[in-house]
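Written below as structure tokens is the structure these notes are about.
All protein chains of the complex are present and in place, except for one that has been dropped.
Then we have subunit A:
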Amino acid sequence: MGRYVIRRLLQMVPVFIGTTLLIFVMVYALGDPVAAMFGDRAPDPATAAQIRHNLYLDHPLWQQYLHYMQGIFSGDFGTAFDGQPVTQLMSSAFPVTLRLTLVAFAIEGIIGIALGLLAGMRRGRFADTGVLGFTLLMISIPVFVTGYLLQYFVAVKWQLANPAVADGAPFGDLILPGIVLAGVSLAYVARLTRTSVAENARADYIRTAVAKGMPRRRVISAHLLRNSLIPVVTFLGTDIGNLMAGAVVTERIFNVKGVGFQLYQGILRQNPPTVVGFVTILVLVFLAANLLVDLLYAVLDPRIRYA
């Protein structure tokens, strides 16, 4: 197990370097950001040259990349155009997005698995059809539609919540965006669980467990659910990364000052340090979540062993 983890960690190094290089090149390919800083006015060449020099933009791309990576390993992620160090932006944005992710993750995990279990146990019956219909609806409606509609009805018309998330992102304000963010994934979780549960419900070991007189609740929780959750855990694990990175639309609608907000501004203002820095951290989150998922398999299914 220990050796497996070390091997996996070592594998992350080339992935990490590859992704950062790719993102760096892509942001660079968007063009010179300095002209946009002057707005509709033609840039003053002397000032523009100073800014380029200061941002290390007057060097070839590979030198810029090396310079940037050098900075990262000494904890310096560069500076955004408004003069704030990117690390400062991260320390304000990541906790907020993490809270939103936790809320969304809890909603999609609990409700998704519960719906899936319900549908899987009553396959072909009314509850099953209902869940399938509901999840189809969730998958087919784009996030911004649910976002704007819920925002309007819940927050403006019925006044049950705030339409925008207040400073510091209190959990109460995050429930509405959490539901919107969790929506599509929730549907996938429910459908995955349903199929898996339906399949395993006819397995031999379940029949054995029922035959030896085990209480129904224990059959479901210890045998059926545990075995059915493997594909769901895979999905949930990779979804943590998606939720953290994919909240751009939701964060915009509900004015959450998280990772999506910073990424959006970074891209709009073509600020390479912000975009590359945030994506770098997100890459690390993805890698860590994947590792965690693989290790969780062993816990859920004793047949899986890592050496």
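One rule holds in what follows: a residue touches a chain if its C-beta (ideal position, glycine included) is under 8 Å from a C-beta of that chain, and two chains touch if they have at least 3 such contacts; residues count from 1.
The working rule: contacts and distances are computed from a predicted model.
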(message) As a check of understanding, state which of "Dehydrogenase", "Nonribosomal peptide synthetase MxaA", "AIM24 family protein" or "ABC transporter substrate-binding protein" is the UniProt name of the chain not shown.
(response) "ABC transporter substrate-binding protein"
(message) For a quick check of understanding: of A:19, A:185 or A:270, which residue touches the chain that isn't displayed?
(response) A:270
(message) Looking at the full complex, which residue from A:14, A:60 or A:83 touches the chain that isn't shown here?
(response) A:83
(message) List every residue of subunit A that touches the chain not included in the displayed model.
(response) 30-47, 49-51, 54, 81-84, 88-89, 92, 142, 144-145, 148-149, 151-153, 155-157, 159, 162-164, 167, 249, 251-255, 257, 261-262, 264-265, 268-270
